[in-house]
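I have placed the structure first, in the form of structure tokens, so that the comments after it can refer back to it.
One protein chain omitted, others in place.
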Amino acid sequence: MAEINLSDEEKYFIIVGVAQDIRADGRARLDYRSKEIEANVITNAHGSIRIKLAETDVIIATKVELGSPDEDKPELGKLEFLVDCSPLASPEFEGRGGDQLSETICGILTSSYSTSGAIDMKSLCIVPEKFCYVINVDILVLQCGGNLLDVIAMGCKACLGICEIPVVTGLRFDLGEPTPVFTTDEYEFTYLDVREAPVVVTLPRVGRYFVIDATIEEESCSKGKLAIGVTSKGDITSIDKIGRCCYQLRSLAASIKLAAKVGQGLNKVLLEKIESIKSQKKQLINPDFPEGYIRRKTYKELVAGVDVKIVRVADVATVFAEEFPTATYSKPYLTEKLNQANFFSSDWTSGED
Amino acid sequence: MNSSISTENKSVAGEGIKEDEGYEWVIDEEEGVPKRKKIEDRTKVRVLNVQANDGTFVMPGQKLAVANEYFEAGEGAYEFANVIYAAIVGKVCIEKFPEQELTVVSVKRKGKAPFISPTIGSIVTCTVVNRTYGLARCLITHVEDVELDDTMRGIIRREYITDKNRDAAEIQSSFGVGDIILARVVGIGEGDFIMSTSEDALGVASATSPAGYQMIPIDWTTMECPVSKARVSRKVAKIVQPQILKSEPS
Amino acid sequence: METTSSNGTASKLKGFSRADLLNPKLPLINTETGKRQDGRDINEVRPVFVQTGIKEESRGSSYVEYGRTKVICVVQGPRDLSKKIDFSPTGLISVDIQTVGGKVPERFTTLMKDALEAIVILDKFPKAILEVHLTILEDSGSALAACITAAGLALADGGIPVFDIMIGSTLLFDGKQYYFDPTRKELDALDLTEQEINDVGGGIITLGCMPSRDQTCLLTFEGSKHQ
């Protein structure tokens, strides 16, 4: 994390303060600061969040793409993280500077989301072996205050929660290869079920005590920290020791219990926030928004619904054609359609009157 | 910073608490909160209770002795929370210094000598790499008598050459490129170590003349090439020159 | 599901991919003998082989074998800091891990770097950098643990002042039992993404500990553990 250097007296003041359960900004050891979460910050992303916790400021956007699953996991969708430390946070992130930090954060996130319980990966797969949703979670760090890892993990969970995944209405078989057909209605989407997703709690060790939600000063006078991924049920999904300190075995068990308790509280607050954002979105669109989560049609249901026939797709992209599952596209049909929309008239292309 | 609260305000702190002697109020260094600490009986302190006596084979992390003002961790050992631990693999050796009432517990290792980084005050042998008006840049190859794996960079400034006429000395007339010199590390600078050759025993130990022969010092400021009799001015180190030892018997 | 597609995609969609056919996932415990697949008991560790001083001109070197996992570690003496890296009052450590063909997850290097910085007494060689090179010859389970032990021994062999010798070990549990020193086959058998493993709480722990000071200098855990 970006370090600021303090004099020894300041460090001693903080360490002794933490020992007496009074921190530099008046909080007790286990108090969490309030955070502001703002939704829909990036309009051309499927879900975007901006989290600001005192000095840490992070923008997270998720974009959903159509990709193909890995060979060894044919039935699962894919979830990719990319952390980008912008030089706005501190001059040392200029050019290649921030790579070391973003790699560690990426590693921790992928390891805590890799267990299947976190996100229901099976529902992200459209056609096993062939097509699946690839959710790209891009994290942009604008300001690097203390507790960066917690804020990013919370942001990821919130962002995945409100990410709108377009719905596959049907399957089109051309030359025997099933290709998914997406809905054209902007307001028809489904949400991911994020109740199981983990939240990371970092416990920097200041003096002999663990501290929750450390400010940047406290982090610079702590030698190391434990990053523990906790789900809403209190299970631990991943533990990582970062930094150069070593822990007594006894204190490890105590800190994990502590993190589990704090993680549950964090999860509860976050889930409420996600629900509130979704309900706001509901008022925006038609009131009969489907309750809860639409269960996406599995591959078998999609295929059963379509009577399979080999269909030749016209080579010109269908710009204005409506979607008929069994429509036959002949060339004259398309040209007549495009003339209707005077696509070939001169003024569209060369730009003069 | 283990300052102990004097006895008169002990009553203030412990009104209700039963006064059992053997405990005193000491401000805990880490916590900053007065804590009751057992009074260590000072009498037994002088005796060294040692887990590992002299000459035993030791692994890093093994407890050696209890540390207090009379015992210290020497080289190859480190002290943590008043206990001396071994830091390297080797044999324990305990040296007593009666006049300072101090015994030093250290771990020595035969075979490859452990790495010693040039610290302030250590004498260092180095070879001069290049010279400018203000300073001579050289590569440190040995620290005291331990050879380094990899050379470290050091510089000698013009003012640090001699104590006598400090500003009359010049780099050109005291060091030549390629000379092997003895110097003392004065400071750990930004990129290179700052060294000085102000004492008499420091300076050029051996230099090769333009003709390529080992030069012999004539007096403490000039050296002569035995073959071409060319004279070059150097700041010669007042140490017994190896050639003189060789040429003594003849 | 009678798709008339000809090019054999039907067999794929029956759930058996090529990877499954090559190395079928055997259950962790062999039902007849009650022991593990390779005949070890649950809390039995694979035979360990250790050798130090295998490379002459380096400061310290070691070779460690955990069963068939082989790791070589070479420590190059504290070198002078090049001009690029700015001044640091204490020493620095640079770690790089290579495998023979294949990729090392970059989390290994960051974890190892943190562990080594916790172990080595850095202020004994200011302004110098210690280079630790680790090569994983073969990874058949608990490679990170073998790396930890190799690095600890190489440092001791090189006479670098350390707080304690570092020992690494890996533990695998699938909710019911704890398996010591899992092999690569057992790690693959415990597929974390299966749902029932996660309800019960399976996972893999790698721990690097300092025996005489009973502190841990490296700890990673993956999976889900119930309280």
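To keep things simple, chains are lettered A, B and C as they appear, and every chain counts its residues starting from 1.
Methods note: a residue touches a chain if its C-beta (ideal position, glycine included) is under 8 Å from a C-beta of that chain, and two chains touch if they have at least 3 such contacts.
The definition used in the following text is that contacts and distances are computed from a predicted model.
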Which protein name, taken from UniProt, belongs to the chain you can't see among "S1 motif domain-containing protein", "Ribosomal RNA-processing protein 42", "Putative exosome complex component RRP41" or "proteasome endopeptidase complex"? "Putative exosome complex component RRP41"
According to the contact rule at the top, which chains on display are touched by the left-out chain? A
With the missing chain put back, one of A:I42, A:L66, A:V181 or A:V269 would touch it. Which one? A:I42
Full-complex touch with the removed chain, picking from A:E71, A:E94 or A:E272, is A:E94
Please identify, in ascending order, the residues of subunit A that touch the omitted chain? 4, 38, 41-45, 48, 50, 55, 57, 59, 61, 63, 65, 82, 84, 86-88, 91, 94-96, 99, 136, 138, 140, 142-143, 186, 320, 341-342, 345, 347-353
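Simple rule for what comes next: only the chains that are shown with their structure count from here on.
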Once every inter-chain C-beta contact is counted, which two chains account for the most? A-C
Using C-alpha centres only, name the chain that sits farthest from subunit B. A
Whole-Å separation of chain centres (CA-atom averages), subunit B against subunit C: 39
Using the average of all C-alpha atoms in each chain as its centre, how far is it in Å between subunit A and subunit C? 29
Distance between the CA centroids of subunit A and subunit B (whole Å) is 55
Can you tell me which positions in subunit C touch subunit A when the two form their complex? 1, 3-7, 9, 12-13, 17-19, 105-107, 110-111, 114, 117-119, 192-195, 197-199, 201, 205, 209-210, 213-227
In their shared complex, subunit B is touched by residues of subunit C numbered 59, 76-81, 83, 87, 121, 124-128, 156-165, 210-213
Sites on subunit A touched by subunit C in the complex: 71-74, 76, 100, 103-104, 107-108, 111, 114-117, 121, 128-129, 176-177, 223-224, 226, 231, 234-249, 252, 257, 260, 300, 303, 308
